[in-house]
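Notes follow the structure.
All protein chains of the complex are present and in place, except for one that has been dropped.
Our next item is subunit A:
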């Protein structure tokens, strides 16, 4: 599916091409995103997965050019939205893209809304700004958006302040705010992390439903593979600022080829697994400034060879739309789910059948 889309005559909605976002700090240059490429098609949900500090959010903020510069700096690559290079746009042109064509929802619904404005007003002002609607029409749109995100009594709720709403409702308001101008791309940065599980499922359902109706492409940034399995079409796994694996979602869960992907899956609780201790990935994500010459995951990996420490593994295609950056991918792939994963001594629920 993805392979066929790679043909040049079908430009993707959003294309990240060898993006390098670096931060100039006193301690040296931090390469938060170092040569990441991916593409998003209309109507598709792309999951971006990784631990904290992998560069997931920095990639997303780079797309909207929201990183303060300095210290952030684009050291290379391109971000193309419908063929337009976003990195070459002026701040003014970029403002027309933000919220209007590409929108974003954040992790914390508690702090993402202005406490001193009613939620209807916050939505209405965004609409007035981008679409030039009058006050009344904008308010009507705000109420309509609140209805769209399934808030009960949207007329009354529009006049309420954020503190009068629950976390789940505020996240719905955030989604309404982000979608008020019908953007083509929605970036969801951990949209469900701060919510309880039942609300999480509702919000994911809502996003899927809205996507089917409005046809936007969604970039879903998360560290939760459950969320990925639930709602993504394709997944990019990031580690230390690089893409280590990319695959259609079923393929990734059936045949994870990067040791890091396997480790993430193994450390996910499963319904069938019983009460044994979850395996964890030993060590931490290395700070981007102390990366060695070889594979960034090598110090934490169970498959490490001499070669892994010497040179970085290139990204190689291993199937339809499936690519992995690992020298030992074949060996990793051979270990079927039936075997315990060799990361921790404790027995694991290796399957991760989500």
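What we mean here is this: a residue touches a chain if its C-beta (ideal position, glycine included) is under 8 Å from a C-beta of that chain, and two chains touch if they have at least 3 such contacts; residues count from 1.
Here, contacts and distances are computed from a predicted model.
This complex has a chain not shown, and the name its UniProt record holds, of "Pyruvate synthase subunit porA", "ABC transporter permease", "Heme exporter protein C" or "Ligase-associated DNA damage response endonuclease PdeM", is "ABC transporter permease". Across the entire complex, the residue among A:86, A:148 or A:178 in touch with the chain not shown is A:178. Of the candidate positions A:23, A:38, A:74 or A:106, contact with the unshown chain belongs to A:106.
From the options A:126, A:192 or A:261, the residue with contact to the chain not on display is A:126. Seen from subunit A, the chain kept out of the figure touches residues 64, 66, 68, 70, 94-100, 103-104, 106, 108, 111-117, 125-126, 129-130, 174, 177-178.
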